[in-house]
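Working notes for the structure below.
Just one protein chain is left out here, and the rest sit where they should.
Take a look at subunit A:
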Amino acid sequence: MITERETRDAPPHRVGLWHVGVVVSTAPQTPTGRSIVLDVPGWGGNLAGQHADVRLTAPDGYQAVRSYSIASAGETDRVELAVDRFPDGEVSPYLVDDLAVGDQVELRGPLGGWFVWTPAQTEPVQLIGGGSGIVPLMAMIRSHADSASAAPFRLLYSLRSPGDAFFRSELETPTPGLDVTWLYTRGTPAGLPRAAGRITPDDLAASAFPPSISPAVFVCGPTGFVETVANALVALGHDPHRVKTERFGGA
(Lines give C-alpha, C1' and ligand atoms only; values in the text may rest on other atoms or scores of the structure.)
Protein backbone atom coordinates (compact mmCIF):
# COMPACT_ATOMS: atom_id res chain seq x y z
CA MET A 1 0.00 0.00 0.00
CA ILE A 2 2.87 2.35 0.75
CA THR A 3 4.28 1.83 -2.73
CA GLU A 4 0.90 2.55 -4.21
CA ARG A 5 0.58 5.75 -2.25
CA GLU A 6 4.00 6.93 -3.26
CA THR A 7 2.94 6.83 -6.88
CA ARG A 8 0.15 9.32 -6.23
CA ASP A 9 0.81 13.02 -6.11
CA ALA A 10 1.90 12.85 -2.49
CA PRO A 11 5.45 13.94 -1.63
CA PRO A 12 7.94 11.80 -3.53
CA HIS A 13 9.77 10.55 -0.48
CA ARG A 14 9.10 9.77 3.12
CA VAL A 15 9.57 12.45 5.70
CA GLY A 16 11.94 11.33 8.37
CA LEU A 17 15.50 12.44 8.63
CA TRP A 18 16.48 15.76 10.04
CA HIS A 19 18.89 17.63 7.81
CA VAL A 20 21.40 20.17 9.02
CA GLY A 21 21.03 23.46 7.17
CA VAL A 22 23.58 26.27 7.14
CA VAL A 23 22.43 29.84 6.78
CA VAL A 24 23.83 31.27 3.55
CA SER A 25 22.19 34.67 3.66
CA THR A 26 19.40 36.62 5.28
CA ALA A 27 17.54 39.67 4.07
CA PRO A 28 15.15 41.97 5.91
CA GLN A 29 11.78 41.96 4.19
CA THR A 30 9.40 43.85 6.47
CA PRO A 31 9.67 45.54 9.88
CA THR A 32 8.86 42.18 11.48
CA GLY A 33 9.99 39.62 8.96
CA ARG A 34 12.92 38.43 6.96
CA SER A 35 13.96 35.80 4.46
CA ILE A 36 16.60 33.18 5.21
CA VAL A 37 18.44 31.17 2.58
CA LEU A 38 19.84 27.86 3.78
CA ASP A 39 22.08 25.28 2.20
CA VAL A 40 20.66 21.91 3.27
CA PRO A 41 22.76 19.01 1.99
CA GLY A 42 20.51 16.02 1.35
CA TRP A 43 17.32 18.06 1.14
CA GLY A 44 16.75 17.00 -2.44
CA GLY A 45 14.30 19.68 -3.49
CA ASN A 46 10.67 20.53 -2.86
CA LEU A 47 7.52 21.42 -4.72
CA ALA A 48 6.19 24.96 -4.78
CA GLY A 49 3.90 25.48 -1.80
CA GLN A 50 5.33 22.87 0.55
CA HIS A 51 6.63 23.59 4.01
CA ALA A 52 9.39 22.41 6.31
CA ASP A 53 9.71 21.64 9.99
CA VAL A 54 12.45 23.73 11.58
CA ARG A 55 14.03 22.46 14.80
CA LEU A 56 16.02 24.53 17.28
CA THR A 57 18.01 22.96 20.13
CA ALA A 58 19.07 24.80 23.29
CA PRO A 59 22.36 23.94 25.03
CA ASP A 60 20.53 21.83 27.62
CA GLY A 61 18.91 19.72 24.91
CA TYR A 62 15.52 21.41 24.94
CA GLN A 63 14.06 21.44 21.43
CA ALA A 64 11.34 23.43 19.72
CA VAL A 65 9.91 22.65 16.29
CA ARG A 66 7.66 24.74 14.06
CA SER A 67 6.56 24.49 10.46
CA TYR A 68 7.36 27.24 7.95
CA SER A 69 6.33 27.67 4.36
CA ILE A 70 9.14 27.53 1.83
CA ALA A 71 9.51 30.48 -0.54
CA SER A 72 11.62 28.52 -3.01
CA ALA A 73 11.02 25.45 -5.17
CA GLY A 74 12.86 23.03 -7.39
CA GLU A 75 15.32 20.17 -7.24
CA THR A 76 17.95 21.88 -5.17
CA ASP A 77 19.44 21.74 -1.69
CA ARG A 78 18.93 25.50 -1.39
CA VAL A 79 15.90 26.34 0.73
CA GLU A 80 14.58 29.85 1.27
CA LEU A 81 12.29 30.51 4.20
CA ALA A 82 10.55 33.76 4.98
CA VAL A 83 9.46 34.22 8.55
CA ASP A 84 7.30 36.80 10.28
CA ARG A 85 8.03 37.44 13.94
CA PHE A 86 5.16 36.64 16.29
CA PRO A 87 5.85 38.66 19.45
CA ASP A 88 4.93 35.79 21.77
CA GLY A 89 6.44 33.15 19.56
CA GLU A 90 9.11 30.77 20.74
CA VAL A 91 10.82 30.09 17.44
CA SER A 92 10.03 32.94 15.05
CA PRO A 93 11.74 35.70 17.11
CA TYR A 94 14.94 33.66 17.06
CA LEU A 95 14.74 33.11 13.32
CA VAL A 96 14.02 36.77 12.62
CA ASP A 97 16.32 38.44 15.16
CA ASP A 98 19.12 36.08 16.16
CA LEU A 99 19.98 33.59 13.46
CA ALA A 100 23.08 34.67 11.54
CA VAL A 101 24.93 33.65 8.40
CA GLY A 102 26.92 30.49 9.10
CA ASP A 103 24.59 29.30 11.87
CA GLN A 104 23.08 25.85 11.67
CA VAL A 105 19.45 24.84 12.06
CA GLU A 106 17.79 21.53 11.42
CA LEU A 107 15.09 21.00 8.82
CA ARG A 108 12.78 18.13 7.99
CA GLY A 109 10.59 17.76 4.96
CA PRO A 110 9.36 18.78 2.53
CA LEU A 111 5.88 18.49 4.01
CA GLY A 112 2.43 18.77 2.51
CA GLY A 113 1.15 17.40 -0.76
CA TRP A 114 -2.02 19.45 -1.15
CA PHE A 115 -1.23 23.16 -1.27
CA VAL A 116 1.22 22.76 -4.15
CA TRP A 117 1.59 23.90 -7.74
CA THR A 118 3.65 22.03 -10.30
CA PRO A 119 4.75 23.21 -13.75
CA ALA A 120 2.77 20.29 -15.23
CA GLN A 121 -0.42 22.23 -14.43
CA THR A 122 -1.52 24.32 -17.41
CA GLU A 123 -4.73 25.97 -16.17
CA PRO A 124 -4.80 29.64 -15.10
CA VAL A 125 -3.69 30.18 -11.52
CA GLN A 126 -5.04 32.78 -9.11
CA LEU A 127 -2.90 33.39 -6.05
CA ILE A 128 -4.34 35.38 -3.14
CA GLY A 129 -2.03 36.16 -0.24
CA GLY A 130 -2.47 38.09 3.00
CA GLY A 131 0.65 39.35 4.80
CA SER A 132 3.28 36.65 5.19
CA GLY A 133 0.81 34.29 3.48
CA ILE A 134 2.70 35.33 0.36
CA VAL A 135 5.51 32.89 1.18
CA PRO A 136 4.22 29.62 -0.36
CA LEU A 137 2.70 31.64 -3.23
CA MET A 138 6.15 33.12 -3.89
CA ALA A 139 7.47 29.59 -4.39
CA MET A 140 4.75 29.05 -7.00
CA ILE A 141 5.61 32.35 -8.71
CA ARG A 142 9.27 31.40 -8.85
CA SER A 143 8.52 27.88 -10.05
CA HIS A 144 6.28 29.37 -12.75
CA ALA A 145 9.07 31.67 -13.90
CA ASP A 146 11.83 29.06 -13.68
CA SER A 147 9.87 26.54 -15.72
CA ALA A 148 8.82 29.11 -18.34
CA SER A 149 5.28 27.85 -17.75
CA ALA A 150 2.64 29.22 -20.11
CA ALA A 151 -0.07 29.04 -17.45
CA PRO A 152 -1.39 32.55 -16.80
CA PHE A 153 -0.72 33.63 -13.20
CA ARG A 154 -2.34 36.38 -11.19
CA LEU A 155 -1.51 37.46 -7.66
CA LEU A 156 -3.66 39.51 -5.31
CA TYR A 157 -1.47 40.57 -2.43
CA SER A 158 -3.15 42.12 0.59
CA LEU A 159 -0.92 43.85 3.13
CA ARG A 160 -1.05 46.64 5.66
CA SER A 161 1.10 49.19 3.89
CA PRO A 162 3.82 49.24 1.22
CA GLY A 163 6.56 48.67 3.81
CA ASP A 164 5.00 45.37 4.83
CA ALA A 165 5.58 43.61 1.51
CA PHE A 166 7.69 40.49 1.40
CA PHE A 167 9.67 40.15 -1.85
CA ARG A 168 8.62 43.61 -3.04
CA SER A 169 11.31 44.13 -5.64
CA GLU A 170 10.77 40.71 -7.17
CA LEU A 171 7.03 41.26 -7.33
CA GLU A 172 7.34 44.77 -8.75
CA THR A 173 9.14 43.42 -11.80
CA PRO A 174 7.19 40.24 -12.44
CA THR A 175 8.07 37.92 -15.27
CA PRO A 176 5.72 37.93 -18.26
CA GLY A 177 2.69 35.81 -17.50
CA LEU A 178 2.33 37.11 -13.95
CA ASP A 179 0.00 39.95 -13.10
CA VAL A 180 0.24 41.47 -9.61
CA THR A 181 -2.44 43.52 -7.84
CA TRP A 182 -1.51 45.16 -4.54
CA LEU A 183 -4.22 45.76 -1.96
CA TYR A 184 -3.44 47.84 1.14
CA THR A 185 -5.46 47.56 4.32
CA ARG A 186 -4.10 50.58 6.26
CA GLY A 187 -1.82 52.82 4.25
CA THR A 188 -2.13 53.24 0.49
CA PRO A 189 0.48 55.11 -1.54
CA ALA A 190 -0.73 58.37 -3.07
CA GLY A 191 -2.19 58.00 -6.52
CA LEU A 192 -3.80 54.61 -6.11
CA PRO A 193 -7.53 54.69 -6.76
CA ARG A 194 -8.47 52.07 -4.18
CA ALA A 195 -8.93 53.31 -0.62
CA ALA A 196 -7.14 51.36 2.10
CA GLY A 197 -9.24 48.50 3.43
CA ARG A 198 -9.55 44.81 3.82
CA ILE A 199 -10.06 42.69 0.75
CA THR A 200 -13.66 42.60 -0.45
CA PRO A 201 -15.71 40.55 -2.91
CA ASP A 202 -15.50 43.60 -5.21
CA ASP A 203 -11.69 43.34 -5.21
CA LEU A 204 -11.96 39.70 -6.19
CA ALA A 205 -14.52 40.46 -8.90
CA ALA A 206 -12.36 43.28 -10.25
CA SER A 207 -8.90 41.72 -10.16
CA ALA A 208 -9.08 37.94 -9.85
CA PHE A 209 -9.55 35.44 -12.67
CA PRO A 210 -13.29 34.79 -13.03
CA PRO A 211 -14.83 31.41 -12.24
CA SER A 212 -15.79 31.05 -15.92
CA ILE A 213 -12.21 30.13 -16.83
CA SER A 214 -11.90 27.64 -13.95
CA PRO A 215 -8.66 28.84 -12.42
CA ALA A 216 -6.82 26.90 -9.75
CA VAL A 217 -6.97 29.19 -6.72
CA PHE A 218 -4.52 29.25 -3.82
CA VAL A 219 -5.34 31.36 -0.77
CA CYS A 220 -2.89 31.78 2.11
CA GLY A 221 -2.88 34.11 5.09
CA PRO A 222 -4.28 34.59 8.57
CA THR A 223 -7.46 32.62 9.31
CA GLY A 224 -9.82 35.59 9.07
CA PHE A 225 -8.38 36.63 5.73
CA VAL A 226 -8.58 33.14 4.29
CA GLU A 227 -12.10 32.62 5.59
CA THR A 228 -13.29 35.90 4.05
CA VAL A 229 -11.62 35.31 0.71
CA ALA A 230 -12.61 31.67 0.36
CA ASN A 231 -16.25 32.40 1.18
CA ALA A 232 -16.31 35.29 -1.30
CA LEU A 233 -14.77 33.13 -4.03
CA VAL A 234 -17.44 30.49 -3.56
CA ALA A 235 -20.13 33.20 -3.58
CA LEU A 236 -18.69 34.51 -6.87
CA GLY A 237 -19.14 31.07 -8.38
CA HIS A 238 -15.76 29.44 -7.99
CA ASP A 239 -15.88 25.67 -7.56
CA PRO A 240 -14.96 25.04 -3.88
CA HIS A 241 -12.88 22.08 -5.00
CA ARG A 242 -10.62 24.39 -7.00
CA VAL A 243 -9.96 26.68 -4.05
CA LYS A 244 -7.06 25.47 -1.92
CA THR A 245 -6.40 27.23 1.36
CA GLU A 246 -3.68 27.42 3.93
CA ARG A 247 -4.14 29.29 7.19
CA PHE A 248 -1.66 30.15 9.86
CA GLY A 249 -1.67 31.29 13.43
CA GLY A 250 1.06 32.42 15.78
CA ALA A 251 4.08 30.27 16.52
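Keep in mind that, in the parts below, a contact is a pair of C-beta atoms (placed from the backbone, for glycine too) under 8 Å apart; a residue touches a chain by one contact, two chains touch by 3 or more; residues count from 1.
We adopt the following convention: contacts and distances are computed from a predicted model.
Asks: Write down which listed name, "Sulfite oxidase-like oxidoreductase", "AarF/ABC1/UbiB kinase family protein", "Beta-lysine 5,6-aminomutase alpha subunit" or "ABC transporter permease", is the UniProt protein name of the chain that is not shown.
Replies: Spelling it out: the chain absent from the display is recorded in UniProt as "Sulfite oxidase-like oxidoreductase".
Asks: Given that one chain is not shown, which residue among A:25, A:104, A:122 or A:214 touches it?
Replies: A:104
Asks: Kindly state which of the options A:55, A:78, A:168 or A:198 is in contact with the chain not pictured.
Replies: Missing-chain contact among the listed residues: A:55.
Asks: Considering the entire assembly, which residues of subunit A contact the chain that has been omitted?
Replies: Listed in rising order, the touching residues are 2, 5, 8, 10-11, 14-16, 18, 20, 55-67, 90, 94, 98-100, 103-106, 111-115, 223, 227, 230-231, 233-234, 240-241, 243-245, 247, 249-251.
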